[in-house]
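Missing here is one protein chain; the remaining ones are kept as they sit in the complex.
Right, chain A next:
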Amino acid sequence: MKQNKIKFISIMVSAAVIISFSCSVHAGQTYKLALSLAITGPTSDAGNPYAKGVEDYFKYVNDNKLLGDDIIECTIRDDQYKTDVTKRNFEEFLDNGIVFYLNYSTGSTLALKQDFEEEKIPVIPASFHAGNLVDSNYIFLPIASYSAQCIGLAEYVAAHHKGGGIPKAAMFIHPSAFGRGPVEDVEKAVKAGLNMEIVEVTEHGKDLDNTAMLQRFISKGVQYVITQTIQSPVATLLKDANRLGLAAKSFGEEGKLTFLGAHYTGGNDLIALAGPAAENFFWTTSYTLTSEPGPGTDMQLALAKKYGRDDKAANSHNYTNGIMAAQVAAECIIRAKAKGSKITRETLYNELLAMNGDNAFKLDTTVGPVTYSKTDHEGVDNLQLYSVQNGVFKSVGKPFSPEYSKKIK
């Protein structure tokens, strides 16, 4: 009887030892992050692959123990592009104790700006609207703003315009803060000396035919159309221009229209929507593309393969966009951990502010390093111009930084 008792006690002690050891194996901390975006509903064509990019990269961080025993737990919620739902999601994330937040739309980023300030939480949105940074300390754009992108396109037009006179351009924009944001800044750049004339700014609706508008552009002598919207209206525009024989075969062809666009206008989805009409469309973004293989795109494709994503998601620049936002957030945690700091909103915020000079975050998914400081909240300052050649986006020249975006500040 006594022997049985000893046996029982020794088994219990061994079990306790095993449990305590196994606990110490998983003694790592969990860092809670969150993302609210449009996985369904309007603009989900961008939001869906973006969510996959964020999800996959954080999985990769955890699976490969980039944070040692610590793990990142990122809750991803669909807000269907509705600000009210984003607000509700954000409150839930705060209740869960998040230390870093990834947001999506321009509307919700502007609406929650005050909350971010009060909560002192670092935020990276998928919106590159320059207005996000006004009166804000905690919002960090991942790449150059839409304004900088449109100014960059305008500078390219001014520098490469063939023929005499001032190049005449029109702006074709989304009827929202997202679309309207850059217009004023491009106009400022023109006033500051950029050699270009903006003949017309048009906010598109859900038009299925742009014939009248395109003919009007031609009659006004417009040669370049800078687009700041999403892919589907651009695809319609390009198809109409091709049908009417108004699309330029090469950049700046006289009497024809050359189309250019900022980040959300392009990518493989545009080629899928516009087909051959997408040929010679000029597009700028700070991301590397899978049509131009390199270390960043190799990593992206490997990540997509590892987590079972289809080709469409794997080759989407919005998937890259999501990966990059997650990379920056994870890098902040890695750096704070390396310093022995406790992972809090404050330490991660400070890591973002210190991301410059020798501390700039060099990653392969973008065409330049990510730099932030107290006065600079735009991550990658460099842009790369691409154009569709034989059905794929190919680089045009080297990465550049728009000069006038600094001049007009």
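By our rule, a residue touches a chain if its C-beta (ideal position, glycine included) is under 8 Å from a C-beta of that chain, and two chains touch if they have at least 3 such contacts; residues count from 1.
We take it that contacts and distances are computed from a predicted model.
Its UniProt record calls the unshown chain "ABC transporter, permease protein", which is the correct pick from "Dihydroxyacetone kinase subunit DhaK", "NADH dehydrogenase", "ABC transporter, permease protein" or "DNA modification/repair radical SAM protein". Looking at A:66, A:111 or A:354, the residue that reaches the missing chain in the full complex is A:111. Of the candidate positions A:39, A:171, A:260 or A:336, contact with the hidden chain is made by A:39. Taking the complete complex into account, A:177 is the one of A:66, A:177 or A:246 that touches the chain left out.
Touch with the hidden chain on the side of chain A covers residues 39-40, 44, 77-78, 80, 82-84, 87-88, 91-92, 94-95, 107, 110-111, 113-115, 118-119, 131, 175-177, 180.
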